[in-house]
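Before I ask anything, here is the structure I am working with.
The other protein chains are all here in position, but one chain of the complex has been omitted.
After this line comes chain A, so read on.
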Amino acid sequence: MTVHPGAWWLWALGLGTAATRTTNPLLLALLIAASAYVVATHRSSAPWSRSYTAFARLALAVILVRVLFAVALGSPIPGTHTLLTLPEVPLPHWAQGIRLGGRVTAEAVVFAAYDGLKLATLLICVGAANALASPSRLLKSLPGALYETGVAVVVALTFAPHLIADVQRLRAARRLRGRPDRGVRGLLQVGLPVLEGALERSVALAAAMEARGYGRTADVPAPVRRTTAALTLGGLLGVCAGTYGLLTAEGGVYGLPLLLAGVVAALAGLRLGGRRSLRTRYRPDPWDLRAWLVTGSGVAVAALLTLASAHDPGALHPGVVPLVPPTLPLWPAAAVLLALLPAFAVPQPVPREHS
């Protein structure tokens, strides 16, 4: 019925990758529309699904900030269509290369808007993943050895919303004491009680988790334990040395093999470490045909747009100097529409009653 949360994340990341390949506003808008359509039809009624709107607002803010910066700080884009001229602030000699105010050209603004839109699309894709699959569900798919860390991360993630709720409640309580409930001072004064409350709740949760068997471990023979430690440590060292090798000029020969060996050893260590954990999984999300389809559509969009950007960069990066209206390249647009595949391949969640 539901699709593996990993599939949704891969799909969304595929769309995000595609967005980084182009600055064509029409293609980006098409990407946003496709992801929004899937979210609108497939998100559940859970609280985390509401985060999509928050991401959309954040994306809008990103575009605005990007354009404002271009207006205020100028832009390296040469332009001829002057929109307005701001008073330029003379800066001292050492701040050469930075400009405050001055001429604002249409080209610079359009370039900034394209650039901002690219980033905004990326954000909206992450928001879509968040709305379609809760990050905590994704953590359920972690390997056994990492599970306990995963739970700690999830608990930490829920800490923030609780903290915000506490701040709101205590600021309201300030009103009951006859003190203003707005303003920074009010926020600071509730700080300590909020932290105290959060700490108390964390301790209560820890007690509940402990009493419910969190952290029970199986007895593992000593050799296995030692092998696990050796593999994990050796693997991590290998990864470090391999990365160093790849990044330095003379390490090109041993870098890649060492990195790969390190990764393999670390993975083996994790797998062996999983033996210590008794945990079993309740109804793990199956990776089925639908999951493949969802992932495939995301990857396909990313791959096709990458190909298109290599093949025909002009169409995917409409010119701003000279200023021309962007056109919709037919084939890349058709490729973006592949992102809609999950909307038809995955059945919609049954609307549930909410009281």
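Heads up, the rule we're going with is that a contact is a pair of C-beta atoms (placed from the backbone, for glycine too) under 8 Å apart; a residue touches a chain by one contact, two chains touch by 3 or more; residues count from 1.
Following the convention adopted for this analysis, contacts and distances are computed from a predicted model.
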Next on the checklist: Which of the following is the UniProt-recorded protein name of the chain this complex doesn't show: "ATP-binding cassette domain-containing protein", "Aldouronate transport system permease protein", "Nitrate reductase gamma subunit" or "Cytochrome c oxidase assembly protein CtaG"?
Outcome noted: "ATP-binding cassette domain-containing protein"
Checklist outcome for this item: Given A:189, A:243 or A:306, the correct residue touching the omitted chain is A:189
Checklist entry - Given the contact definition stated above, which residue among A:99, A:174 or A:271 touches the chain not shown here? => result A:174
Item to check | Residue touching the undisplayed chain, where the options are A:37, A:159, A:214 or A:254 | outcome: A:214
Next on the checklist: Could you pull out which residues of chain A are in touch with the chain that's been left out?
Outcome noted: 44, 46-48, 134, 136, 151, 154-155, 158, 169-170, 172-181, 189-190, 192-193, 196, 201, 204-216, 218, 278-284, 352, 354-355
